[in-house]
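As you look at this complex, bear in mind that one protein chain is not there, while each of the others sits in place.
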Amino acid sequence: MPLVTQPAMNSAAAARARRARLNRLDRRANRALKWLAWIGGVLVFIAMLLIAYQVIDGATAAFDKFGFGFLVHRTWIPVENKFGALTYIYGTLVTSVFAVILATILGVSIGLFLALMAPRRVAVIIGPMVEMLAAIPSVVLGLIGIYLICPFIAADVEPPLHSVLGFLPFFGAPQPIGNSLFAASLVLTIMVVPIIAALTRDLFLTVPLELRDGAEALGSTRFEMIRGVVLPVTSSGVIAACVLGFGRAIGEAIAVSQVIGDQPLDHLNLFLGGNSAASVIALQYTEGVSPLQTPSLFYLATILLAFSLIVNFGARQLGRRSLLAR
Amino acid sequence: MSLTESPLPSEGVRPRVRLTDRAPDTAVVERREPVTREVVFHARGVSVHYGAKLALDEVSLDIYRNYATAFIGPSGCGKSTFLRCLNRMNDSIAGFKLGGDLQYYGHDLYDARVNRVEVRRRIGMVFQKPNPFPKSIYENIAWAARNLGMRDNLDERVERALRDAALWDEVKDRLKSSALGLSGGQQQRLCIARAIAIEPDVVLLDEPASALDPIATASIEDLIHELKARYTIVIVTHNMQQAARVADKTAFFSLDQARVGTLIEYDDTPKLFSSPTDRRTRDYITGQFG
Partner (left out) sequence: MSAIPDPEHALTASGNLRRRLLVSRVFEGATVLAAALAVAVLLILVYYVVKHGVGVISLSFFTSDLPPYTGVGGGIGPALVGTIEMALIATIIALPTGVLTALYLSYFAGPRGDRIVRVVLDLMAGLPTIIIGVFVAGLITNHVGPSGLAGGLALSIVEVPLIARASLEAISRVPQILVEASDALGMARWRGIVGVVLPTASNGIVTATILAVARASGETAPLLFTSELYGQSFSVDPRHSLASVPLEIFQLLESGYSASVSKAWGAAFTLMVVILAANIGARVWLRRSERKRGL
């Protein structure tokens, strides 16, 4: 009864007062949420700066001593306090480039298969399986690398490759133990293939059906359609995927450290052991044989960090260009 | 219907015109007589299933050589579906199954030994929305020709296709520029040029002007008149006036009692529009005009 008999004026005023009260609370809550969100963004930004700072800072002693010559010297002898990064940079590059080339061929093929050729029922099973390869922890890959991959390639892969391609210095005489740059390259390939496959598959799925139909209606085979329409349209995205894969490869420390042989690297033979920047950091960080070893490892980390930032930024720019073209 | 529209081959690149045994010299003069005209597509009781769903049923008609045949009717009644059956473009749609008999010059289009790519080489298609490749104008046309091994005189082939599609004058100075820079009407004419550059036998057009403005539409229609001389044209259109202007024969599709698409009536265009036999045809035509 009382609700009905309240004059209209009063209830309007009461509603306005209620709204005003809510507005104050809401305004405070809005501001609080805004601040919290900003904190999130700022935290992330500061974390990145801090990481870069910390890594560079740890390298100061080595940078003071060796300067940029560190990048071109080959000797790395902890006990003599002599450090030069060239062989490790080379090890990183040679294993990663090899892995990316192999992984691109395989990964793009798988991406094409999943996006354009496999029937739906097959694609929904195979696709996640390929992605599952990426979920294998690197230490488990290292374990399998030592006890499965290395023996296998030492016995069944390196000798035939040597007999066929032995004229190239890259495929010289293999060792009895398979731990080598080649083994590291294969392990890295296993890690990079799912990245490229998943990214390119998503990329190929975005090619408009009308373009594919148009190509098919002109009497082209599937291969011609892929070569003439699908790949050109997605080319910068595919390259971006490869660059991202390369970034993953150069940064991998654990799996590589188990199979790369951990030997000084002064040869071109992929079948011999060596080391990469990331893996040498992982293996030698706790040694501390000489005062400049840790700073030198930090210096290596700085180089690796710089590589990684450039590569990831570059991949980003390439990827954005292909999206803009759409 | 002047004699200048004779279906004689141009420049010796078209396959010879086949005259029937009965009236060899009436082919040119009595162009309108279906009795002397070759049948390109022969459909008998054609039906289309997508999985369990029946989309099209009981389509029987003959499509004649060097005619423009129009499919008209309301949306969703199977015109485009049937058109796409003619060059096997429905194959990629999940669950597609064709029933009945569909022949191309007497060959079963859906025989197991038929090669889809070969079908599309002879039966080309232009789609509703212009879909030029993100390549140059020249490359759009040259690409398929090159695939087919037509590497000699490619420049001439491109020029000829662009002239036949009434696009040459507008683009001859910028053949290397991107096709995506053309207007909608120009892009569609480019798609037509692209289709005829490889010298098909039939050109299917799926509502080619529906995404275009009236001026571009008019230019497309003029084109179809000229293309009739050398190709067999089948065109799906929502626009009845367009069918009346362009087509020699018209087929009216609609939904039957079971809400399944089917062919209602098929006849010479003037007759279908002035005195249709079926009540549903009459309702559709007068409804559109009224």
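Letters A and B mark the chains in the order given here, with residues in each chain numbered from 1 onward.
Quick note on the criterion: contacts are C-beta pairs under 8 Å (C-beta built on N, C-alpha and C of every residue); 3 or more make two chains touch, one makes a residue touch a chain.
This is a predicted model, so every value here is computed, not measured.
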| item | value |
| --- | --- |
| Which displayed chains the hidden chain touches across the whole complex | A, B |
| Sole residue of A:114, A:183, A:203 or A:292 that reaches the chain not shown, by the stated touch rule | A:114 |
| Sole residue of A:62, A:197, A:217 or A:265 that reaches the chain not shown, by the stated touch rule | A:197 |
| Option touching the unshown chain, where B:57, B:139 or B:199 are the choices | B:199 |
| Residues from subunit B at the interface with the omitted partner, ascending | 13-15, 40, 104-105, 107, 109, 111, 113-115, 117-119, 121-122, 147-150, 152, 199, 201 |
| Chain not shown, touching residues in subunit A | 22-23, 26-27, 29-30, 32-34, 36-41, 43-45, 47-48, 50-51, 54-55, 57-58, 105-106, 109-110, 112-114, 117-118, 126, 128-130, 132-133, 135-144, 146-148, 190, 193-194, 197, 221-224, 226, 244, 247-248, 250-254, 258, 278, 281-282, 285-286, 297-298, 301, 304-305, 308-309, 311-313, 315-316 |
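Note that only the chains that are shown with their structure count from here on.
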| item | value |
| --- | --- |
| Centre distance in Å when subunit A and subunit B are each reduced to the mean of their C-alpha atoms | 50 |
| Touch list for subunit B against partner subunit A, complex | 87, 89, 92, 94, 117-118, 120-122, 124-125, 127, 129, 131-135, 143-144, 147-148, 191, 194-195, 198, 200 |
| In the complex, subunit A residues that touch subunit B | 120, 208, 210-211, 213-221, 224, 228-229, 232-233, 325 |
